[in-house]
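Take this structure first; my questions come after.
Shown here: the complex without one of its protein chains, the others still in place.
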Amino acid sequence: MSALDRLKGWEIMMLALLCAIVALNSIWSPYFLSVGNIVNLFQLSIEKSIVALTMALVIIGGEIDLSVASVMGLAACVMAWTFHEGAPMPLAILLALAAGVLAGLNNAFWIARVGLPSLAVTLAGLIGYRGVARIFLEDRAIGGFPDWFNTLGQQALIGPLTAAILIFFLLFILFAIILHGSAFGRLVYVVGSNVQAARYSGVRVGLVKSALFVGSAFVAALAGILYAARLGSVRGDMAEGFELDVITAVLLGGVSIFGGKGNLVGVGLSLLVILNLRNGMGLADITGNTQNNVIGGLLILSVLIPNMWQDLRDKWKGRET
Amino acid sequence: MNWLKRRVRPEQIRELSLLVLIVAAIAIFGSFIDGYYSFRTFNRIASSVAIITVVAVGQTLVVLTRNIDLSVGSIVGFTAYFVGTLIANHNGINPLLAVVIATALGAALGVVNGLIVAWGRVPAVVVTLGTLAIYRGVLVDLSGAKTVTTDSLPEWLTGLPLVNLTPIGNLDIRPLFVLALVIVVIFQFGTTYLSFARRFYAIGSNPEAAQLVGLPTKGIVFLAFVICGALAGLGGFMFLVRFGNITVEAGRGLELSVVAAVVVGGVNIFGGSGTVSGAMLGAVMIGTLEQSLFRLGISEFWLDAVLGLLILLAVGSDAVILQRLRALWGGAELKLVTKKAGSVSGEQSAPRP
Partner (left out) sequence: MRKLLMGAAALALLAALPQRALADDAMATPGKAVSMVLLPKFLGILPFDQAHNGAEEAAKELKNPTPLQFLGPTPQNSVAGQIEIVTNATTQGVKAIMISNNSGDQIVPAAKAAQAKGIKVVTWDSPIPSSEGEDVFVAQVDFSDIGKVMADMTLSITGPGGGKFAVLSASPDAANQNAWIAAMKTALKDPKYAKLNLVDTVYGNDESEKSYTQAQALVDKYPDLKVIMAPTSVGIVAAAKALQDEKLCDKVKISGLGLPSEMLAYTKNGCAPEFALWSFVDLGYLTYYTAYLLATDAMKAEEGAKFKAGRMGEFTITKDPTRAKGLRVLMGPFTVYNKDNVEAAAK
C-alpha cells in the first residue's frame, strides 16, 4: 500500500466516521442540527482548531511545539495588560502579536540555530511563557475591552459565522495552499522526512524550521487574542493545557509524529470529527471526563485498526500465493 | 589522558557536566540564601525529586528505545488512588504486599501500552496520549469522586515519610529518597553491565539494524513499557506515602516533569543514548531550581518564567559542552590512529552509547 493510498484511506475513514457521528448526534439530540448549535460547535473550540493548522505543519516538518498554549496565554495577557495601562486597543493587539513573534523567534533560535531538540525547547517554553504571562497579570483578571472587540469575538460577523470561524476557514485555505501548493510546503515535507538528505541537497533547513516556529507562535498569539475576545476577560491561566488537545487533533488527522507525512485535509476532517463528537456528547450530557476517554480511545483505534486490518490482508494475501 | 579518552566516552562525561552545573547552581543559591547549606534543604530537594526520579528511570528505558510514555502521570494517579483506597478499606494489609500490588497494577497498565505500541505498531506518542486520557478517565469513573483521606490510612503509611533512617545528628535521610536511590543504582548497573540491557540502546539507535541482527525488537519495546509502568506504579505508592490525601486528580501533569527531567538529564529523545543516572541528575537539577527559586524571594509570579529559562540554559549548555567534548574526542582519536598506524583497529571515532 503506497503512502498515497494509505493517506487517501485515512481521509475516507475519517469521512465515514464523521458521517456516522453526525448521524448519531442528530438522533441523540433534537438540538444538534440547529444553526446556533453548529456555530457553537465550532466556536467553543475555534482557537484550538486554528492552532491545530500550524501545529500540523510543525509536526509534518519533523518537530513539535508544546508551547502554543502558553503563547496563547502570553499574547492575551500582554494585550490585556497594555490595554489596562492605557494603550489603545489596536496597539495592544499589535503588541500581543509581537509578543507571539518574539516567542517564536526564541523557539527558532534554540532549535534551528543552537540545535536543541524541539521537545526540550518548547517544553521550557510551555513553562516559561506561561510564567511571563503571569508576570503581567499576577492574580488579576482584566476585562472591560472596547465593545467592538467583544462584539467581534462573540457575535456573528457574516451570516451566522463569527470572525473567528471566518479566520479559521481563511487560514485553512491559506495553509493548505502553502503546504500542498508551494515550494515552501514541499520543503517542509522534505525536512520532515529526512533532514540530513535535505541538508545535503542544499535546503536551508534552519530557515524552514525557523519559519515554522515563528508561524506557529504567531498564529497561537492570534488565537489567544481571539480567545480573549470570545471570553471578554483575560486571566493568567488562559488556554492552559490546550496543547494536548491540539496535538491529539493533528495526530488523529493522519499526520505522522515522525514527520514527512500527512495533509491538511486529514487534519480538517479530524477537527470536524472531534468537534462533532464533543458537541454531541455535550448535548447528551456526557461529562468532559468521559469525552476525554472516547477521544483517547478514538486516537488509538484510528491507527490500531487500520494496522490490524493491514495485517489481516497481508495474511490473506500470503495464503493466496 | 589518552587512556582516559579511550576508556570513557563523551556521553559519560556529560553526566559529570550536569553534576557540575548542579553544584554551580547550589553554590549560587547558597550565596544568596541564608541557611541554604543545611540538611533541611537537602532533605527538601531529595524528597521532592524522589518520586519523579523513580518514574524518570522507567521513562528513560522507554525513551532509549525511541519511544515515549506520556501516560505515566495517569498511572501514578491510578495506582496511588487504588492502593490508597485498598489500604483504607483493609488497614491490616501487609505493607510489602501493598507495594507489590501498586507495582503490579502499574505494570499491567504498562502492558496495555506495550502491547499496542509493539504489536499494534501504533506510535508511542499516539498510544500514550490516548492512555493518558483513558487511564485518568477510568480512574474518575470508578472512584465516584471520593478522596482518600489520611485518617483512613494506617499509621505505618502516614508515618513513613517521617522515618529517619540515619541516626547521625541532623542528617535526615528519608525512606522515599533511599528507595529512589536504590532504584537508580539497580537500573544504572543493569543498563551498563547487563548485555541484555544493551538491547534497549541498540533498538533505539537503529531499529532496522537491530531487527536484521535478530533482536526481538517487539519484545524489548514491550518490556520497556512494562517496566516503565511498573516503576510508575511504584511511584504511585510513593505518591500515596508522601501526600496521603489522594484525589482523582493526583499525578496530573507529572508526565511533564518526568519528560523534563529525562530531557535535561541528557537522554536523547530520539533514542539510543542516555543513562538512568542522567535522568536522576536531570530531576535533581529541576528540583533544585524549583525548590530554591522560591527561597530567593523571587515573586511567586516570576518563578515559572525563570524556571523555563533555566531549563533552556541547562539543556543548551549541556549540548554545547557535549559538542566541545566530542570535538576533543574526535581530534584525539585521529591522533591516536595516525600514531599507531596499522596496529590499532576497531577504534571508533563516532560516539556510541
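Think of it as A and B in the order they're written, each chain with its own count starting at 1.
By definition in this document, contacts are C-beta pairs under 8 Å (C-beta built on N, C-alpha and C of every residue); 3 or more make two chains touch, one makes a residue touch a chain.
The shown structure was predicted, so the numbers you read here are calculated from the model rather than taken from an experiment.
From the options B:150, B:206 or B:317, the residue with contact to the unseen chain in the full assembly is B:150.
Only one residue in the set A:236, A:262 or A:296 touches the chain that does not appear here, and it is A:236. Interface note: of A:31, A:148, A:169 or A:309, the residue touching the hidden chain in the full complex is A:31. Contact with the omitted chain, checked across B:96, B:162 or B:212, is made by B:162.
As for the chain not pictured, it touches subunit A at residues 29, 31, 34, 36-37, 40, 43-44, 134, 138-139, 141, 143, 150, 154, 230-233, 235-238, 240-241, 278-279, 282-283, 285, 287-289, 292. Mapped onto subunit B, the interface with the missing chain covers residues 35, 40-41, 44, 48, 140, 143, 145-147, 149-151, 158, 161-162, 242-250, 252, 290-291, 294-295, 297, 300-301.
Just so it is clear, only the chains that are shown with their structure count from here on.
Averaged C-alpha coordinates put the centre of subunit A at 30 Å from the centre of subunit B. Of all residues in subunit B, those touching subunit A in their complex are 116, 120-123, 125-127, 129-134, 136-138, 140-141, 256, 259-260, 263-264, 269-270, 301-309, 311-312, 315-316, 319-320.
Per the touch definition, subunit A reaches subunit B in the complex via residues 110, 114-117, 119-121, 123-132, 134-135, 138-139, 236, 244, 247-248, 251, 256-258, 289-290, 292-293, 295-297, 299-300, 303-304, 307-308.
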